[in-house]
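Okay, so here's the structure we're looking at.
With one protein chain removed, the remaining protein chains of the complex are shown where they sit.
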């Protein structure tokens, strides 16, 4: 079995930048709730949540630095869950 | 343990395999919450108004504070992995300690939030809820279940990180052998990831 070491060390600074971005998006999503956007309120909140989780996955969870295979798996799992939700809604949307 | 243990196990240390295993475990956790997200989205679609009203009962402020706490703790645990790679044991331990402390703060907040709700008579089966609309019953049922299950994961994550801290302290984890630390970090980020979605769905739909 080959023994991969972990050559990549993420710099502290990178993490700080990511945190700032995450906090910024959090505050934005809170602020947005005070503006009336109608049905788009939820959409905005979810969009920001998706962006946030992408950042967490890529940097904090090292997907960006790991083998591509991990990213594919993660994408696959999210795709699966989304598809299941969509198919469930084929029932509720058209009932 | 049988004899064959030390023949089999320490013979191949496979960090990549351990990480793959951890990721797969994380997928199962994501799908566990996934089931609840399905329930949430269906009931929310069926009871938009009630969910909207019920969410007013939750304090956006507490939710936001807890989000900030978790995000910072996610950063500190991520940094601890860099620290161990830089062979800085002390910093590693400090960063992990901070993570644990923040996790604890999160739980304290959660405790006050829940007990506040309960003292207002909002809990499953309470008289107030029984008279509320069906959508509101569902909303609070989901609120307690999802945040409760999430809090349980926080506790498991804390235990995991605490255990790994001991290993670091005893030099069982070092700059060239830190996959367990990495895996505990992954677990902690998972907890964060779930909260990133719970937060808007419960606190921001007012």
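Assorted remarks:
We call the chains A and B, going by the order they appear; numbering starts again at 1 in every chain.
Methods note: contacts are C-beta pairs under 8 Å (C-beta built on N, C-alpha and C of every residue); 3 or more make two chains touch, one makes a residue touch a chain.
Keep this in mind: contacts and distances are computed from a predicted model.
When the listed names "Fumarate reductase iron-sulfur subunit", "ABC transporter ATP-binding protein", "Cytochrome c oxidase subunit I" or "Putative ABC transport system permease protein" are checked against UniProt, the chain not shown comes out as "Cytochrome c oxidase subunit I". Of the candidate positions B:122, B:137, B:165 or B:180, contact with the hidden chain is made by B:137.
The chain not shown here touches subunit A at positions 1, 77, 80, 83-84, 87-88, 90-95.
Contact between subunit B and the absent chain runs through residues 1-5, 7-9, 14, 16-17, 20-21, 24-25, 27-36, 38-39, 42-43, 46-47, 124-125, 133-135, 137-138, 141, 144-145.
The definition used in the following text is that only the chains that are shown with their structure count from here on.
The geometric centre of subunit A is 15 Å away from that of subunit B, both derived from CA atoms. Across the interface of their complex, subunit B is touched by residues 1, 3-6, 9-12, 15-16, 18-19, 22-23, 26-27, 29-30, 33, 41-42, 45-46, 48-49, 52-53, 56-57, 59-62, 66, 70, 73-74, 77, 81, 84-85, 88-89, 92-93 of subunit A. Residue ranges on subunit B touching subunit A, taken from their complex, read 12-16, 19-20, 23-24, 27, 30-31, 34, 37-38, 41-42, 45-46, 60, 64, 67-68, 71-72, 74-75, 78-79, 81-82, 85-86, 176, 178, 182, 185-186, 189, 192-193, 196-197, 199-201, 204-206.
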